[in-house]
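Before we start, here is the structure in question, set down as structure tokens.
The complex appears here minus one protein chain, its other protein chains still in place.
Just so it is clear, A and B label the chains in written order, and each chain counts residues from 1 on its own.
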Amino acid sequence: MVGLAASGGWLRRLLAAGFLLVAASAWAQAPSSCLDCHSSLDPPKKVTAEQFATDIHAQKGLTCASCHGGDPSKDDDQAMSKAAGFRGHIKRSQVPELCAGCHADAAYMHKYNPSLRTDQLALYKTSVHGQRLAKGDEQVAVCTDCHSVHGIRPASDSRSSVHPLNVATTCSRCHSDAARMKPYSIPTDQFAGYSVSVHHEAQAVRGDLSAPTCTTCHSNHGAAPPGVASVEAVCSTCHVFQAQLFDSSPHKAAFAAAKMPGCVTCHSNHRIQHPTDALLGTGPQSVCTNCHAEGDAGFKVAGTAKEKISGLEAAIESADELLDRAERSGMDVSQAKLSQTQARDALTKARVSIHSVTVERILQDVQAGTKLAEQNLAAGNQALADRDYRRWGLGVSVIVILLTIAGLWLYIREIEGRNRSRPA
Amino acid sequence: MSPEGSEGGNQSLPRRAFVRTLLGSGFLGSLLSFFYPVARYLLPPPTSESSSDEVVAGTVGELKNNTGKIFRFGSKPGLLVRTSDGSYRALSATCTHLDCTVQYRGELQRVWCACHNGMYDLEGRNLSGPPPRPLQPYEVHVRGDEIVVTRSRRS
Partner (left out) sequence: MLERVRAWLDERVAWNQIAEFLSHKTVPLHRYSYWYFLGGITLFLFGVQVVTGMLLLLYYRPTSNEAFESVQYIMTQVQFGWLVRSIHSWSANLMVFTAIAHMFSVLFLRAYRKPRELTWISGMVLLFLVMGFGFSGYLLPWNTLAFFATKVGTDMVGQMPLVGHKLMIFLRGGEEVSGATLTRFFGFHVALLPGITTLLVAVHLALVQRQGISVPPAIEAEWKASPAARRDMPFFPNFFLREMIAWYVALGVLGALAALAPWELGTKADPFASAPAGIKPEWYFLFMFQTLKLIPAKMWFLDGELVGLAAFGSAGLLWTLLPFFDREGARFGRKWIVGAGIFALAYMSVMTVYAYWAK
């Protein structure tokens, strides 16, 4: 060392710079002897620097010690000493309180993200998970089960386990596990049903992130199934009209009396399929006949409703067909085709008004749609009549042309009768 | 092309007159059936030509304040709204949720979709309900007593 110190000033400066560089890089990474060891351990103790770097907490400057305590600047025993506040592995039952230590502190969270909610723990305590945990069941979900740990991404990140598109899969990790759910007697077909539902399709296929997933109806932190009485209120946050119509229909009182939940009774809760007209009426797939039988008022209404709606659909289809035919013969029917979209709108509305289970109400929309369809049918007929008029005009001109040709021919014969063809 | 008649090919006078009448009237008829459509064609029709980017959506005075109407823009519906201060707004009327036709609700001063209760404001921004995207706004100009709606042009 003496030799080095004595050597030329430039070398010393170079070494100093190099040392500073190493020190600086170590400082910037927040000294973590934790990761030095834990990155080479086996799971579940394994945490690598790469993994932790993806964690939102790490990105905000928190370290292992922020949750686990201890002193990462020291090595081994001193790092994990009680004196340094080391907590070690956090017991599952302690996880919610640990996370809430920061996340329920509004003043603290304000420093990082003022728009984040801080009531997660309070909600959690009302949830089935929270209540069971309080009773000592450590098998239920705690924060880290859904949000993962050491690699937590914000919910807006599409790779996060709690991103709207991933929520159902996260819930299903437990809720589709028959062995796990057995002690609670909870069915495990929800994820399977949801995966073939229209809500899932809206999310996954149409990319509509506002489409409902598990947490939309069950809440995320306050996870609990909605009670029978409140299912309809949950669905009605989006399906407003259906709920309003249902509320003013005879079904409301009847369902309440029979302790049947609104909406779900006919549409299912998780396996919600796209409703077709086959659900109406009195046919084999009808939901009405689940309760109503031949002879009662409801049965009649079901039959009438189906008949009216099918009638409207048929009217729209026949207008479509006629308009297509007119278009193929070269006539312009773009105005009528535009009006057909409004007729189809009326059909959509009629299918919503079903929920009133009142014929007068359903007829309002059906009649509006039928009127439009009939107008468009008339337009199609007019177009075809125009086409026929053209053909008639053509017939006249062809006759005129034939007459002229006949005249020409006869005239030729006449003049050649007088002048025979001349030799060259 | 064989000759007709016995005396050097001469035909009887009535016969010749018939042929000339036939030829004349046929020729005249064909001229008429040519000139009649052409004459009608030359006069422009009452509805003026529409381009894909511009359309006359209504006339001044047709709409009361705080009401709206649906007009045709190409093959899609558009919504023309006269706000409560008398100015005009125009938007695409195809709801971005499931393509129903929206309408103007004066009492709410909002654009509303009757199918699933989607709400938009007068700029087309989707405010609540299922619609995932805003409605496309159009430009409105008043030309004389015509209200002209145009959309942004791209060649």
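Convention: a residue touches a chain if its C-beta (ideal position, glycine included) is under 8 Å from a C-beta of that chain, and two chains touch if they have at least 3 such contacts.
Quick caveat: nothing in here was measured; it's all calculated off a predicted structure.
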{"item": "Touched by the hidden chain, restricted to displayed chains", "value": "A, B"}
{"item": "Chain not shown: contacting residue from B:Pro45, B:Gly61 or B:Gly144", "value": "B:Pro45"}
{"item": "Chain not shown: contacting residue from B:Ser30, B:Asn66, B:Thr83 or B:Gln103", "value": "B:Ser30"}
{"item": "Selected from A:Leu41, A:Leu116 or A:Ile405 as touching the chain missing from the view", "value": "A:Ile405"}
{"item": "Where the unshown chain meets subunit A, residue by residue", "value": "329-332, 334, 390-391, 393-394, 397-398, 401-402, 404-405, 408-409, 411-412, 415-416, 421-424"}
{"item": "Missing-partner contacts on subunit B, residue numbers", "value": "30, 37-38, 40-45, 47, 49-53, 74, 153, 155"}
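The rule we apply is simple: only the chains that are shown with their structure count from here on.
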{"item": "CA centroid of subunit A to CA centroid of subunit B, Å", "value": "38"}
{"item": "Touching residues (chain side subunit B, partner subunit A) in the complex", "value": "1-5, 8-11, 15-16, 19-20, 22-27, 29-30, 33, 72, 75-77, 98-101, 114-117, 129-130, 132"}
{"item": "Subunit B-facing residues of subunit A, complex", "value": "208-210, 238-241, 334-335, 337-338, 341-342, 345, 348-349, 352, 396-397, 400-401, 403-408, 410-414, 416-421"}
